[in-house]
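Just one protein chain is left out here, and the rest sit where they should.
The block that comes next holds chain A.
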C-alpha cells in the first residue's frame, strides 16, 4: 500500500502530457511521468520515491507505435517488455529485454520505463546503445529526435519535463550478428550480476554492459581495445577490464573481484560467439 496521496492524470497527446507536467509542477504537485508503474508503485510503497501526481503516458497513441518507417523500426515507449520479447524484429532487443525481471513484471514494464527507471540496470537500453538508435523526445518546445547517446549517459539525461516517446532503430542494424547474455548470482530470475550485449558490424564489435558498474554503458575505449586484432584475445580482455568507466559494483549480488572474473569469461564467450575460432 502507498502511504501518501497523489493525483492521477492520463493525457491523450504529447503536448497535453507536457502541459500537465508544468501545471502540476507550478501547483507544487511534484509530478512524475508514469508508464508501467512497476518501479514507482513498489518504491512508493516503501517511500523510496514520493510524488504528488502521476502523468500516465500510456493514453497517448504515439507511445504505442510499433512498426517500420522507410528507414527505421519504431518502438513506442509504452510497449511492454513481454511484447518486445514476442515481436522478434530486433532479436537482440527481444532477448535482452526478455530477461529483465520475471514474466509477470515484464507484462507491465514498458521499454520506456525500463530505460528511464531508477533501478540501476536498465538492461533494455543496451541494444539501443549498440544500434546507435535515435529517440523521439517530447518537451515544452514540441518533440525532437536525437541520437540516444546524446541523452543517455549513465542514465537518461533529459530536462525534467521531457520524456521519451519512441525509439528509432535503423533497419540495417536489426539483422546484424549479435551476442547477449545475462549472468546472475544463481537464480534464473534475478538482477544481473552483469548483462553483456554485443553486435558485430563491418567486422567491428560493439559492446554494452549493465550490472558491472553502477550504470549501463557502452565504452569507446573498451571497444577500441577489444577490436585490436593485433593483440591476443586474452590480453584484450585483460586490458578492457582496466578501462572500465567506473568502479565495479561490490554488493549482495557479487563482489567486485568476482564480477571482474565473470566479465572476463563473458567477453571470451562473446568472442567465441561472434568470431568463432577466428584469431
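As a working rule, a residue touches a chain if its C-beta (ideal position, glycine included) is under 8 Å from a C-beta of that chain, and two chains touch if they have at least 3 such contacts; residues count from 1.
By definition in this document, contacts and distances are computed from a predicted model.
**Student:** Which of "CO/xanthine dehydrogenase Mo-binding subunit", "Alpha-D-ribose 1-methylphosphonate 5-phosphate C-P lyase", "NADH-quinone oxidoreductase subunit C" or "NADPH-dependent 2,4-dienoyl-CoA reductase/sulfur reductase-like enzyme" is the UniProt protein name of the chain not shown?
**Tutor:** Its record in UniProt gives the absent chain the protein name "CO/xanthine dehydrogenase Mo-binding subunit".
**Student:** Kindly state which of the options A:190, A:239 or A:275 is in contact with the chain not pictured.
**Tutor:** A:190
**Student:** Quick one: say which of A:203, A:220 or A:257 touches the chain that got left out.
**Tutor:** Considering the complete complex, A:257 is the one touching the chain left out.
**Student:** Identify the residues of chain A touching the omitted chain, counting contacts across the whole complex.
**Tutor:** Given the touch definition above, chain A has residues 1-4, 46-47, 185-191, 251-252, 254-255, 257-258, 261-262, 265 touching the missing chain.
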